[in-house]
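Just passing along the structure, written as C-alpha cells.
With one protein chain withheld, the remaining protein chains of the complex are depicted in position.
== subunit A ==
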Amino acid sequence: MRVVAAMSGGVDSAVAAARMLDAGHEVVGVHLALSRSAATLRESARGCCTLEDAGDARRVADMLGIPFYVWDLADRFQRDVMDDFVAEYAAGRTPNPCLRCNEKIKFSALLDKALALGFDAVATGHYAQIVDGPAGRELHRAVDAAKDQSYVLGVLTAEQLAQAFFPLGDTTKPMVREEAAARGFYVAKKPDSYDICFIPDGDTRGWLTKRLGEQPGKILDADGSVVGHHEGAYGFTIGQRKGLGLDRSAMDGQARYVVGIDRAANTVTIGTADLLGVDEIVGMRALWCGPAPTGPSQLGAQVRAHGEEVPATVEPDGTRVRVLLDRRIRGIAPGQSVVLYDGTRVVGSATIETAGRGRPTEPAS
C-alpha cells in the first residue's frame, strides 16, 4: 500500500514509519506544520512543531530513504482544534484537544489529503491496536497499558480505521526506544511530549486569558456564600483543587474542589470531595466504532486520557448516550470525552454534556 507516515519528529512516529517500510509498504513521511509561528528550537518537553522537530523527522526519513514533506495544516488546526478549544472553555467545558486533533486533523484533513493525492492510508505512532473483527476493523487498547492511547483515538469510525495503521500497538514504549536506538535514530532518547502542544509553557489559564480576556466573577461555597473571586470562570475545571485563590480557608479544614461552573452567572462553585462523586453521564455527539449497541449494554467507561476504566451500563439514545457507572467517580468535567470499552475493544465515545447522580446513594462496593 501507499502510506503516509505522519512524523512528528519524535521517537514513536519514527519507529512507526520504519515498521511500515519493513512491512513492505511504499512510505512517504509527512510532518504536519500546525503552527503559524513555529519556534526554532524545542525548549521543553512541552510543545511541538518546532523547526527542530521538523528537522528530526526529516533526518529519520533520510535514514529510511523515504521521501519527506511538510504539509501546512495550520489553518485547519487553528480552526478545528485551537478555536474549538477556546470556545469550549468559554462555554464552561473542558475539551480534550488531542481527541479533536485526531478526529479533525490527523484522520480527517491529513487522511483526506493523502487519499486525494493517491495514498491508501495514514500511519501514526499512536499506541493502540487495530484488529480485523467480524464487523470490520476494530480499535483495541495497546499492549503497553501505561502508554495506551486508544482513549484519544476513540473518536475514529470503522471507516477511518480501515485507512489507518498504528504499528506500535503491540509494543511497549521501552521496546520502541530500544528499537529506535538499534535503528540508529538519534531521536531514540528524545523526551516524550506532554500536555497541550500549542501551549508550550503549560499555562492554560494564562493562554486562555489572552484570548478571552479577564471576566471577574465570584467563587461560591456549596451553600451559595461568596468565598472568593476569580478572573474568568473559563480558567477552572471540575475537580480542580489547586489555584482556587480563596479569600478564606474552609472552617472544617477539608480540601475544597471545583464542583460546578455556571457560565451564565460567571460563578465557580467549590465544595468538598464528596460532592464530586458522580455516577451518571449524559454524552452528546456519540460516535460508534462499528455498529452501535442496540440496547442497554454492560461496558467499561473511561473519562480521562489516563484515567481508570469503570464498569457501566450504557444506553444509546440517538446521537446521545447515557452512561450509568457502577460506582461514583470524581471530577468528571463536561467537554471531556467518555470512551466506552468492551474488554480491550473501543466501542465508541461521546462528549460529556452533563455528569450527575443517577443513583440516590453510593452503591455498596
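Just so it is clear, a contact is a pair of C-beta atoms (placed from the backbone, for glycine too) under 8 Å apart; a residue touches a chain by one contact, two chains touch by 3 or more; residues count from 1.
We adopt the following convention: contacts and distances are computed from a predicted model.
According to its UniProt record, the chain left out of view corresponds to "cysteine desulfurase" among "cysteine desulfurase", "Spermidine/putrescine transport system permease protein", "Aminomethyltransferase" or "RNA polymerase sigma-70 factor (ECF subfamily)". Of the candidate positions A:33, A:212 or A:324, contact with the unshown chain belongs to A:33.
When the missing chain is restored to the complex, the residue among A:15, A:60, A:73 or A:101 that touches it is A:73. Contact with the chain that does not appear here is found for just one residue of A:3, A:60, A:109 or A:238, A:109. Across the interface with the omitted chain, subunit A contributes residues 28, 33, 38, 51, 54, 58, 67, 69-73, 76, 109-110, 112-113, 115-118.
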